[in-house]
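Left out: one protein chain. Kept in place: all the others.
So, chain A:
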Amino acid sequence: MAAGVAAWLPFARAAAIGWMPVANCPMPLAPADKNKRQDELIVLNVSGRRFQTWRTTLERYPDTLLGSTEKEFFFNEDTKEYFFDRDPEVFRCVLNFYRTGKLHYPRYECISAYDDELAFYGILPEIIGDCCYEEYKDRKRENAERLMDDNDSENNQESMPSLSFRQTMWRAFENPHTSTLALVFYYVTGFFIAVSVITNVVETVPCGTVPGSKELPCGERYSVAFFCLDTACVMIFTVEYLLRLFAAPSRYRFIRSVMSIIDVVAIMPYYIGLVMTNNEDVSGAFVTLRVFRVFRIFKFSRHSQGLRILGYTLKSCASELGFLLFSLTMAIIIFATVMFYAEKGSSASKFTSIPASFWYTIVTMTTLGYGDMVPKTIAGKIFGSICSLSGVLVIALPVPVIVSNFSRIYHQNQRADKRRAQKKARLARIRVAKTGSSNAYLHSKRNGLLNEALELMGTPEEEHMGKTTSLIESQHHHLLHCLEKTTNHEFIDEQMFEQNCMESSMQNYPSTRSPSLSSHPGLTTTCCSRRSKKTTHLPNSNLPATRLRSMQELSTIHIQGSEQPSLTTSRSSLNLKADDGLRPNCKTSQITTAIISIPTPPALTPEGEGRPPPASPGSNTNVPAVASNVVKVSAL
């Protein structure tokens, strides 16, 4: 019910007293007012700005957020007000809707922000009042077009992982920039279209005389050469058409499309000519068919975006063009009739019939004025001048509409191209930000484990080394850690991954067994890309040198200062512990969770070195315990 009407309901009910004496049947019982509350002011706090309104105002529209019990979810017990963490500017419009019943759309507001707010408050945009509805719809349509453009270009550039041969071919045809082969094909067909068109033109040029006969056009003089050229072109076009037909996702739709019709019309005359050369009667018709060869020039529209825009403009202005044609036809008929009857009197007049006068009218209205037909009588001259003046007007009217359409479509295309170009840069920047966030986990993992290990050694003052992360971040990292433990694999970043590939490929050559990486029997090198890095030694056997490679193992922080043998023994002890801990969980010998390879900046190693070695045996046993505990968490 509308806002104002509810206030008049008591009046309407009271006025029903006029029916009481007249009624035959007893009246039904009045509905009881179950919870008769006093109307109270409620406070709506929207991002700090307080709005106050009566409760009944909001209850006018019970199917929105503010009018239903849904707003209780936003009730703040402490301050006894409803708090919404939304835009106060738009809320003004929303609240006015409750007050006045009309929803307005502010012009300065972004359309999608406004839509989001309306969706949040559960208000349908159709309710927008007539004063603002057009503006809203226009802006929404513009936005939708823009998004559609973006989506289209996105879909075109999506690299789908597995495409069938047919689909790759279709994509190559539609978008020549996808592969070099497609580009080559594109240019070859373009070249042959040009050759074919030029051949058609040159065929008719007079080419010098053969002694004893009149001047011949080149086509007849060098007929064999031209025939060969024509055959070659037609063969290329036929092959292209058949390939497109094969690759098209919907062959029926492809056959019906304009470009394919042009293709067919371009090559048909040749085949018809092949079939019909013998019959003399139809050779006249055959010559006419050759005219259709000129349609090959339309095949250029696949190659030229400007042509396509022009064609699209004409299509979209079809109604304006139709109007122009219709009004011109009307004017031609009128003036032709008038001229005919005006010139009927004069002798030797060229205006023999009304259709004959059409020619004069058209030539005059378009201000061509060939002069092959001129009026001789005075009346004819007067009407002729009126004809030419009105012609200018009639033609000038629809032309700006067509021009503005063309300009709009052209600029839209320009903008789409610009957006597509910018999109790559935008996506690259977004990708950098995303990898930044995933690297955040790896960094904090390193810092977190470092903290854990240091905590174990009883140095509380070092606990807060590294970046302090917010609660949400630490919870997120815990979640990722759980996933790692579930799968017994760890997240590393790209460079580490490739380094590992290189190392494991190096694995097979040296004879010294590195216990920690022994769990990769027969790991192939197919995973890694070719990168020239100086990877000459295994990481484990060359620990002091790892500083160069920026890759360290957590356990080595404790044993940085010690020599090699203790290193290997402690590592193997770690391995044993890890083995025991992990056997119930996984059959595989991937026991590397106990030894966590993390990239550490060289800055941290001096601190690691500073650790007192006596503490290491104890912590060595502790660390695997912690590691195995953490491993067992996620047996699910």
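The rule is short, and it goes like this: a contact is a pair of C-beta atoms (placed from the backbone, for glycine too) under 8 Å apart; a residue touches a chain by one contact, two chains touch by 3 or more; residues count from 1.
The working rule: contacts and distances are computed from a predicted model.
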{"item": "Omitted chain, identified by the protein name its UniProt record gives, among \"Phosphatidylinositol glycan anchor biosynthesis class U protein-like\", \"High-affinity nitrate transporter 2.2\", \"Small ribosomal subunit protein uS9m\" or \"Potassium voltage-gated channel interacting protein 1\"", "value": "\"Potassium voltage-gated channel interacting protein 1\""}
{"item": "Per the touch definition above, residue among A:R92, A:K140 or A:K381 touching the missing chain", "value": "A:K140"}
{"item": "Footprint left on chain A by the chain that the document does not show", "value": "63, 65, 68-70, 72-75, 77, 85, 116, 119-120, 122, 124-126, 137, 140-141, 144-145, 316, 318-327, 434-435, 437-438, 475-476, 479-480, 482-484, 486-487, 489-494, 496-497, 500-501, 504, 519-520, 523, 527, 585-588, 590, 592, 597, 632-636"}
